[in-house]
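Removed: one protein chain of the complex. Kept in place: all other protein chains.
What follows is subunit A.
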Amino acid sequence: MKPVEILVVGGGPAGLCAAIQAAEMGSKVLVVDRNRALGGQLIKQTHMFFGSEKQYASTRGFDIAQILLDKIDQMENIEVMTNTTVLGLFEDGVATLEKDGKYIKVKPKAIVVGTGASEKTLAFPNNDLPGIYGAGAVQTLMNEYGIKPGNKVLMIGAGNIGLIVSYQLMQAGVQVEAIVEASPTIGGYLVHASKIRRMGVPIYTKYSIKEAIGTEAVEKAVIWQLDDKWQGISGTEKELEVDIICISVGLSPLSELLWQAGCEMKYLPELSGYVPARDENLQTSVKGIFVAGDVSGVEEASSAMVEGYLAGMSAAAYLGYSLYNTKELREDLLQQLNSLRHGPVGERINKGIASILIQSEAAASTEA
């Protein structure tokens, strides 16, 4: 059994920031990530981030990853294990890991879960044909491995990921035939949508895919208009010659470990699925287990980073670590989250969080 002070599960924006903050306060941190390198989704993000300077606005995602990784490299009290999957969090506080076929047990005093989210899929005829990808897979192929996935693509979903990946596909020389969006309005940031529109790519709202056509792989996609009950309207079909269909219809929190650990969970559409109850310091209903980022509700990477710092701070404070200015830092982080969530998009997030917030004495714990 390996003794560990703080175990951070997931080395994406939330986990990295949690590790940095907790280590800065003096605690020993183990960051575990199942991928071959840390950075999570940040390493595939070639666009500049929104937000303010404090969340590295105007810096590209992969550059933000590098900034965070450089900090981690310099901190002697952070240990990193990549290619390592956390298999379980048990009631006696033991966490089990798998690395290179070996089974490892660790006993952390506190845990920050920053496992992120996974892509939702979409049911339609022939959706198992080769050439049909999740948007994340396309991004991994292009931006991590430098592989062009195909030549002509239909993007399903005009949320931020669908819009951003469409733009990246065009940058890679792939023709985007169309973007379809089942809602009456574009879900992602309109600046992203405008960027793609002025390249001549149509965005069809109230449209979805009817079916994919092909024998060995995708050859065509049929899209059609939806009525007010989200049902396809016969006669509105358009046939597109594409070899790639890219699905980007939202994310759901990867919360299995939290379920297993016995955290109180609730289904909240505002936060995109089952998410843990948590207090203001991001501690779940299980003492010593903290959450940050998409696993606690799907949102932007900028808020995931701020949540990461907050969860890392809370976990370190839970173990008795503090800085001379912990209180001010905490106030600043809460203020950052507040301002990021102040707009129309954040309203929904705030509503979701309000309905699962644990009001407890723990709110004062970082002030100890």
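The rule we apply is simple: a contact is a pair of C-beta atoms (placed from the backbone, for glycine too) under 8 Å apart; a residue touches a chain by one contact, two chains touch by 3 or more; residues count from 1.
The rule we apply is simple: contacts and distances are computed from a predicted model.
Participant: Which name from "ABC transporter ATP-binding protein", "Cation/acetate symporter", "4Fe-4S ferredoxin" or "Molybdenum transport system permease" does UniProt give the chain that's left off?
Facilitator: Per the UniProt record, that chain is "4Fe-4S ferredoxin".
Participant: Touch as defined at the start, partner being the missing chain; which of A:M1, A:A123 or A:V191 qualifies?
Facilitator: A:V191
Participant: Provide the residue numbers of subunit A that touch the chain removed from this figure.
Facilitator: 47-53, 57-60, 170-171, 184-186, 189-201, 203, 205, 300, 302, 339-346
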